[in-house]
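Up next, chain A:
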Amino acid sequence: MIQVNDLNKWFGEFHVLKSLNLSVKRGERIVICGPSGSGKSTFIRCINHLEAHQRGQIEVDGVELNEDLKNIEAIRREVGMVFQHFNLFPHLSVLENCLLAPIWVRKTPRKEAIDTAMHYLERVRIPEQADKYPGQLSGGQQQRVAIARALCMQPKIMLFDEPTSALDPEMIKEVLDVMIELAGSGMTMLCVTHEMGFAKTVADRVIFMDGGEIVEEAPPSTFFSNPTQPRTQAFLKQILDH
Partner candidate 1 sequence: ATLDDVRDAGQLRCGVSTGLPGFSQPDSDGNWTGIDVDTCRAVAAAVLGDAEAVEFVPLTAAERFTALQSGEIDMLSRNTTWTTTRDASLGLNFTGTNYYDGQGFLIDEGLGVDSAEQLDGAAVCVQAGTTTELNLADYFRANDMEFEAVVVDSSEASAQAFDNNRCDVLTSDTSQLAALRTQLSDPDGAVILPEVISKEPLGPVVRQGDDEWFNVVKWVLFGQINAEEYGISSANVDEMLESDNPNVARILGTEGNMGEILGLDDDFMVDVLTQIGNYGEMFERNVGPNTPIGLSRGVNELWTEGGILYAPPFR
Partner candidate 2 sequence: MAMHQPQPDLPPPVAERGALKWLRENLFSTWYNSVLTIVVGYWLLSTLIPLIDWAFISAVFNGDGPEACAPGAACWVFVQQRLGFFIYGFYPDELWWRPNLVFALFALAVVPQFLPIAAAIRKWLAIFGLTGLPVAAYFLIAGGHFGLESVDTSRWGGLMLTLILAYVGIIAALPIGTLLALGRRSEMPIIRGICVVFIEFWRAVPLITILFMASVMLPLFLPEGVTFDKLLRALVGITLFQSAYMAEVVRGGLQAIPKGQYEAAEALGLGYWRRMRLIILPQALKIVIPGIANTIISLFKDTTLVLIIGLFDLLGAVKSTLSDPAWDNVMAEGYLFVAFCFWVFCFGMSRYSHRLEKNLDTGHRS
């Protein structure tokens, strides 16, 4: 589904991503963790080309990601993304937020789009908020709307960039529940998160990044119980203590 070869990226002089290699199969669920500034966000933002990479190849669902606008558009249609700060459109109602992309990008008839949207809003358990505006919702609700919005495009892959880190503790759970359910339904997922409970429950693989490199890559069972790299051990110690 996703094929990353020798991915390199620089911000000016600063080498953020150093020769990353990763291959994700359909339906796989990957959790990426690592200290702040290690390039996790940059990495997954490369996958739907919110950041351009300078060397290496990314192939998503068989399409190579380069500067070609056609390819970028094709890939973005298949890849949904959820941000740390929700980034809902405050001037549109919850429902309109969910309709926007299906109508304008997929050119779905409005009626049909509404049905899909309501379906996903139900799935994230807030169908009753459809006519409210994002500003009127709590953080957890907003993030669930953001997930529904991404799902409405019926993407093959979902990217999550620390979806719970801007939330209050009570709200984290409601969002994680939705994500776990989603994982259960067989969606291919790439998820940057520090919620180790979530990683343990749903991840097929956990990737640990530091200094722009993939330091360790393992199934959660081995990753948590038996990390091989000292950097991973240090990180896990710190994070599990907290």
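Candidate entries met the following condition: all candidates are chains of the complex that A comes from, given by their letters.
Going forward, a contact is a pair of C-beta atoms (placed from the backbone, for glycine too) under 8 Å apart; a residue touches a chain by one contact, two chains touch by 3 or more; residues count from 1.
These figures come from a predicted structure and were not determined experimentally.
Q: Looking at this complex, which of 1 or 2 sits next to chain A and touches it?
A: 2
Q: So in the complex, which bits of chain A are touching candidate 2?
A: Touching candidate 2: residues 48, 50, 73, 76-77, 79-81, 83, 85-91, 100-101, 104-105, 133-136, 142, 149-150, 153 of chain A.
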